[in-house]
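Heads up, one of the protein chains got dropped from this complex, but the rest are sitting where they should.
What follows is chain A.
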Amino acid sequence: MADDLEAKVKKYLRGEGANLEVLNDKKLKTQLAIREDLYGKSAKAAADVEKWLMPSEGGYLEAEGIEKTWNITQESIAREVDILSSKNQHDIILPDLGPYTVDFTSSGRYMAIAGRKGHLAVVDLKNMSLVKEIQVRETVRDVVFLHNELFYAAAQKKYPYIYNQDGTELHCLKEHGPVRKLQFLKNHFLLASINKIGHLHYQDVTAGQIVANFRTACRSDAMRVNPFNGVVSLGHSVGTVTMWKPTSSAPLVKMLCHHGPISALAFHSNGHLMATAGRDRKIKIWDLRKYDTLQTLPGHAISLDFSQKGLLAYGNGSSLRILRNNSDSQSYERYMSHSFLKGYQINKVLFRPYEDVLGIGHSMGWSSILAPGSGEPNFDSWVANPFETSKQRREKEVKSLLDKLPPDTIMLNPSKIGSFKPPRKKEKPTKEEREAEIEAAVTAVKSTEVKKKTKGRNKPSRRAKKRQESIAMAKRPFLEQQMEEYNSGQKRKISEEVQLPPSLQRFAKRKVV
């Protein structure tokens, strides 16, 4: 019980406290100690009230006897659960327009689906009703919701388009080109896209300007945003994963993950875990704090996804598997599996937030199955509310726009924001320090014993000369360095060699002839 509470407190503490031992300033130390104490108290209070604030318990699936959880079929689960939940198991067969891809809103209430052959639709999953469907009559490669269910973007044959819920085309984003994958960064209101020729675009959807446009040099089939820090990751056809932020044109991280093209990527919501799947028939789970593999699993995956509670689903062909983190062995192990009829080709698997449901887009339409224990059981009305009214939605839109983050807050470690750099070291040593360095080098040379040589070479004058030489040799690098610095300073002065515009040439220094 106490252990349980401790774990909860740790969760609310959001990482380690400041190290106060290294501080010299007594006053600051006391102030920070008081602050740290307050953080501890508030974390404890939050952990204490959890049992009243968060009454719902998460789902689970437990085997009894010799049966195994991965052998339990969806039909047998459906028999056990209530009617409301069993409604979440369905297959929608649309064989003509697939394969399909799906996306959920952050509250998990709405689903956008896009068929490769131009079928776009928004579905209200609470009422199980179709909000609107349209046919755009061209290839649709990806679909993504913007900040709420009213807008979604679809990557079509030549350009991505933004539609509203009624299916009205609002914008055609021509700068992006023929886009393969789309991602939306909720806190930053940025739409990120990777197109066929490997250009990564960031567009601010509130003001409309292109924030960044990078050439990633390589074709990529997988793209995911790390929800923890907003860094966009791309999986390339050469087996590398690159991570990008909109403020730097070079990737933050470039890692070789597979010996073959990368087919899918996924991030855990706590930002520490990444799963990649390659065509080399491997699925790897990475620790993003060390950039090291934690686990390598055999298998192909067309699509990967982490659920809110940390389940990992991957689909390939007509079968899919769900893995669970085994808390004892710290590794992902088989939890559930499901297979469709032969001939179904899974295109996308995506866990529905705040529900124990896995959405699947495949070549014959879309399906949803039950995955007990995948969703967060307690939602927060101010973060994502599945029962949101239109008034609440409007208010939330305004609030989230007020809290919109500038693109430069995207970085690998977002907890660095609001902290100070340690004071920079002095770039240039002072004159005294330099002299002391030379002195030290000279004394080191002087103190070394000179070898006794053979008779003819061992004159006192020669020994003295040799010593002088060695001292000069010791001094030499320092003097050379000084000379270099002096010369580089000289070069900066305007001279006639530098080509100046004619109007400025009269200010240049002339050589004495």
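One rule holds in what follows: a contact is a pair of C-beta atoms (placed from the backbone, for glycine too) under 8 Å apart; a residue touches a chain by one contact, two chains touch by 3 or more; residues count from 1.
In the analysis below, contacts and distances are computed from a predicted model.
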item: Absent chain [UniProt protein name; select from "F-ATPase gamma subunit", "RBR-type E3 ubiquitin transferase", "DDB1- and CUL4-associated factor 13" or "ATP synthase epsilon chain, chloroplastic"]; value: "DDB1- and CUL4-associated factor 13"
item: Contacting the left-out chain in the complete assembly, out of A:Val81, A:Leu94, A:Met255 or A:Val442; value: A:Val81
item: Touch with the omitted chain, as defined above, among A:Thr206, A:Gln392 or A:Gln468; value: A:Gln392
item: Those residues of chain A which, in the complete complex, touch the missing chain; value: 11-12, 14, 46, 53-54, 56-64, 67, 72, 76-77, 80-82, 84-85, 88, 126, 187, 227-230, 269-271, 308, 354-356, 370, 372, 375-387, 389, 392, 402-406, 409, 414-415, 417-418, 420
